[in-house]
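We show some of the complex, not the whole, and keep each chain where it was.
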Amino acid sequence: MFFGSDNTSGVHPKLMEALTKANDGYASPYGTDRWTAELTERLRDLFQAPDALVYPMTSGTGTNAAILAAMTPPWGIIYCHKTAHIEVDERNSVPFYSGGAKLKPLPGTASRLAPEELHGEVISDGAKDDIHASPPAAVSLTNLTEFGELYRPADIAAIADAAQLPLHLDGARFANAMAASHASPWEMTREISALSLGATKTGAMAAEAAILFDPSLKNAFESNRMRGGHNLSKARYVSAQILAWLQDDLWLELATQANAMGARLAAGITEIGGELAYEVAGNMVFARLTRAQHAKAKARGAVYNLWGAQPVIGDPDQPMLARFVASWSTTEADVDALLATLTD
Amino acid sequence: MFFGSDNTSGVHPKLMEALTKANDGYASPYGTDRWTAELTERLRDLFQAPDALVYPMTSGTGTNAAILAAMTPPWGIIYCHKTAHIEVDERNSVPFYSGGAKLKPLPGTASRLAPEELHGEVISDGAKDDIHASPPAAVSLTNLTEFGELYRPADIAAIADAAQLPLHLDGARFANAMAASHASPWEMTREISALSLGATKTGAMAAEAAILFDPSLKNAFESNRMRGGHNLSKARYVSAQILAWLQDDLWLELATQANAMGARLAAGITEIGGELAYEVAGNMVFARLTRAQHAKAKARGAVYNLWGAQPVIGDPDQPMLARFVASWSTTEADVDALLATLTD
């Protein structure tokens, strides 16, 4: 009953197998190996982006920061939702990598940027056009969002229109977004300058790909990657995992399973009187259950996180928000077992 | 009719005279001169802070940044009002000097921090207590605020209580705040760890003092000051100005004049149908006047700034916000002349 995060799940057997196969003698280092070359071709095809540059990475935070620092000068502004991982969970990595750029977190709606609000901020900041002020530089989106919501291609287009700025997409759960949207990779990224494509949360070991759809980011990104300590010598092992992950749409299959388990959980929680806090588009469920229910679940070994500040004491009927995350390895039995812990 | 900013005014004759007197042969460099020693003693007495460290500076931005970077690790959070100069007008100087710290701008009320809101943010950020999150480090206040409002000592105490964090005070218009509050320097700063004391806007040439009430900030501040390029060789000329400024309470006299002109202007604007946007505590007046009035004033040579985004076209009765700043050298005749440009 592990619903703490999808990063607590293991590695899919096909990726383990790919690692074993890639472990075949010597290979040229730092991404000059044949797996990385193949990965580049594979991702260019998938995203219909023949000029895209592809880099195997082991860290989503490192990927985000190295990309965003290539998209802004040290004095620029990067807009994001106030719940964004880069704003909330990366200990100032973007100001660090960029040498001082500002993240401007916006309230939006739930965990999604609101195009009109974004537009207003960018216009207002851009209108200053003054050396005292910080100029708009880029927007960073997360899809699925931090609350498990989905941006569809039309949503992203609306944001692009509103901002008139280069867009970065934090795709820690990009597979879940793709599985939920049924859009093509190209449709989902046609407005995007650079994508942090995360495989770790969907079945890989520690494998991400930085994809630069805008090749002019090359030198700054590669420099940030290097000085950040993210230029892997044995890159083949990351590339080989992602190749296996993409093979026969395994990534979508795994995400579909995780999403289905999210939906099953959401339905079950509603049934037992829980209240869903946000749209459940994929594998993340935010729900309010009573203090008594949480206590019971915890006592019975369920693992998940209460969300936000929690009152220390309170009456058993008090609703408390929790986050449940299903993963590629979550089964129906797991979901049902979790639901059982919440029920008497 | 210069009401664009108090930094457009000149230097008070007594400060010019002090410069001339200080220009007497050789002096030991980098603040080891006798003027700086005397300034330190004078400010320690004034603030009843025998351990305070004092540094002559030429820049408010440099002073703020060098201080704040000594009050936070690169991964910390500094809370400020969303209108704060450090947030809006210093081109990311705090993330720059601190190596990545985050300014967290809060809405507060008008241009003042709201203690309860601040408390909530600090508690919420502090409660994470997780390596992913950024820990609370300090609070920066501005007094007078950017909208010309005043924090009284009790307001600052409430903020200190709410935040339980070290406080920095941006005192670009500290003299105006002191003149408006009738508090003692000690009362106004007893909760403050470090003060950027600005004299430039109140009659000096380019003269500020960094005052570290908390002497443990010494090494980091001095290092930031040095590597930021703010360790002046001929420091005597700044210290001599501030000494003259403090002499016989000249600073309060000049600020009192500026504040009185602010009040006169506010009264006059109200009289001609303008609407004051914020409390006028000192020398800054934010007021809504009609587009027609602004057009007239501008045509007649009045200098001041419309504030915020402005619609390009509109009807003559449309109210438009403007900022007027009086300075130590503003006269009643200046105010009346400005008011005349806004009338019939």
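For clarity, chains are labelled A and B in written order, and residue numbers in each chain start from 1.
As a convention for this text, contacts are C-beta pairs under 8 Å (C-beta built on N, C-alpha and C of every residue); 3 or more make two chains touch, one makes a residue touch a chain.
Since the structure is predicted, the reported quantities are computational estimates derived from the model, not experimental observations.
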Exercise for review: Going from the 2 copies shown, figure out how many the entire complex holds in this file.
Suggested key: 4
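The working rule: only the chains that are shown with their structure count from here on.
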Check your understanding: What whole-number Å value describes the gap between the mean CA coordinates of chain A and chain B?
Key -> 41
Point to revise | In the complex, chain B residues that touch chain A | key: 74-76, 88-93, 95-96, 99-103, 123-124, 127, 131-134, 308-309
